[in-house]
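The structure follows.
Up next, chain A:
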Amino acid sequence: QAKEQFFPLLSYRTGPYAPNGTPWANGKQDYLKMINARDGGINGVKLTWEECETGYATDRGVECYERLKGRPGVTLFDPQATGITFALTDKVVNDKIPLLTLGYGLSVAQDGLAFPWNFPLMGSYWTGADVLIQHIMKKENGNLKGKKIALVYHDSPFGKEPIPLLQERARMNGFELSLIPVTAPGVEQKAAWLQVRQQRPDYVLLWGWGVMNSTALKEAQATGYPRDKMYGVWWAGAEPDVKDVGEGAKGYNALNLNSSGTQPKVIQDILKYVHDKGQGTGPKDEVGQVLYTRGVIIQALSIEAVRRAQERFGKGKVMTPEQVRWGLENLNLDQKRLDQLGLAGVMRPLSTSCSDHMGSTWVRVQTWDGSKWNFSSDWYQADEQIIKPMVKAGAEKYLAEKKLTARTAAQCQS
Partner candidate 1 sequence: MNTSNSNAPGSPPIVLNVNGIEVIYNHVILVLKGVSLQVPEGGIVALLGGNGAGKTTTLRAVSNLLKGERGEVTKGSIELRGERIENLSPAELVRRGVVQVMEGRHCFAHLTIEENLLTGAYTRASKSEVAAGLEKVYAYFPRLKTRRGSQAAYTSGGEQQMCAIGRALMANPSMVLLDEPSMGLAPQIVEEVFEIVKDLNAKERVTFLLAEQNTNMALKYANYGYIMESGRIVMDGPAAELANNEDVKEFYLGMGGAERKSFRDVKSYKRRKRWLA
Partner candidate 2 sequence: MTDAALLEQQEQAAAPRATARRFGDVILDVKNISLSFGGVKALTDISFDVREHEIRAIIGPNGAGKSSMLNCINGVYQPQQGSIALRGKTFRHMKSRQVAEMGIARTFQNLALFKGMSVLDNIMTGRNLRIKSNLLLQALRIGPAEKEEIRHREYVERIIDFLEIQPFRKTPVGQLPYGLQKRVDLGRALAMEPQVLLLDEPMAGMNVEEKQDMCRFILDVNDEFGTTVVLIEHDMGVVMDISDRVVVLDYGRKIGDGTPDEVRGNPEVIKAYLGTAH
Partner candidate 3 sequence: MGFFLETLFGGLMVGMLYSLVALGFVLIFKASGVFNFAQGAMVLFAALAMARFSEWIPAWTGVQSKLVANVAAFLIAGAIMFVVAWVVERLVLRHLVNQEGATLLMATLGIAYFLEGMGQTLFGNSIYKIDVGMPKDPVMAFESTFQGGILINQEDLIAALIAAALVALLSLFFQKTSTGRALRAVADDHQAAQSIGIPLGRIWVIVWCVAGVVALVAGMIWGSKLGVQFSLSTVALRALPVVILGGLTSVPGAIIGGLIIGVGEKLSEVYIGPHVGGGIEIWFAYVLALLFLLVRPQGLFGEKIIDRV
């Protein structure tokens, strides 16, 4: 049997979220192609993959999962959608397949003991929200007392996820939080922005995805809300969100887990080994965009996990999902390793453990200047003091509800 590590790629290139889903999916695929072309796989294990269109719909996602999970050499799943993540969270426990949800999914899944198969690497909505408040606090010289912050959010679990943390922060820092939901997919937001106008918040946090983001920016413009007081989550800070607003979005800020642009070596390699050979998945000018690069790091981390697993279970072998999980739980990407991978400047170091499935919470703020994104802050990390207890409480509730028990640290060395 051929030595092939199989990567199921759940993606959506149609439907309301296609403009954002497409570059993301392209980045993932291009990275796989690049590794095969440049390195010949992982220690000689060829990488294969198959894309499955979910259209962001839960049931289609489950079907894709069921179809692809049994493939020989299957590695892990990255469902690219919060709803699908929820549905798969239960299933992966039985099937023993890791679920990688970089920057999305359940915030409580950070607890690797309670959620042995979920990997919200690099950050959850709680860490993101925390960092945004830290950033705003810095702008306000450390004092948010009496300030008003509005959360304009996609009315779905994705959008609601940060609320508990923000409420906690509001209590701690003394700002007033107002919640303004936007019905999915977010094409009509006049009421939301009328409320913004009525309440005149000092800052607006934007928790949107897909068409909701650009519409929010346009409505902000139409209601005259200053864009530089708006802060988006990292799913509201990519090119498709601002491109057709153009000048109107100037000054708008958003978090970013990764850099963008074509300078990083990994991007250069992709251009060289994939696009220049005419094998690019999408158009060339999209390479290095925010979501594209996010796709690249997701894939890079998955492959690192496989490589790490091979170090323990045998180089040049095809890893089972369980072995991959071990790899994911023992990632140790220091700056040196990042440099080797060509990820220098794209992301910060990250190391995971059996109990910590997030690895790091490094994130930066970027600002749109009318034609491109520029970083406008240093790297932040979320405040453990706040997040830890929340994760713990949430995980316990989850386990109780599902009548499950957490792993102990001893069970980790599978």
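FYI, a residue touches a chain if its C-beta (ideal position, glycine included) is under 8 Å from a C-beta of that chain, and two chains touch if they have at least 3 such contacts; residues count from 1.
A word on the picks: all candidates are chains of the complex that A comes from, given by their letters.
Small disclaimer: the values here were computed from a predicted structure and weren't measured.
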Which touches chain A in this complex, 1, 2 or 3?
3
Complex contacts: residues of chain A adjacent to candidate 3:
13-16, 18-19, 22, 155, 178-183, 185-188, 190-192, 194-195, 197-198, 210-211, 214-215, 218, 221-224, 240, 243-245, 248
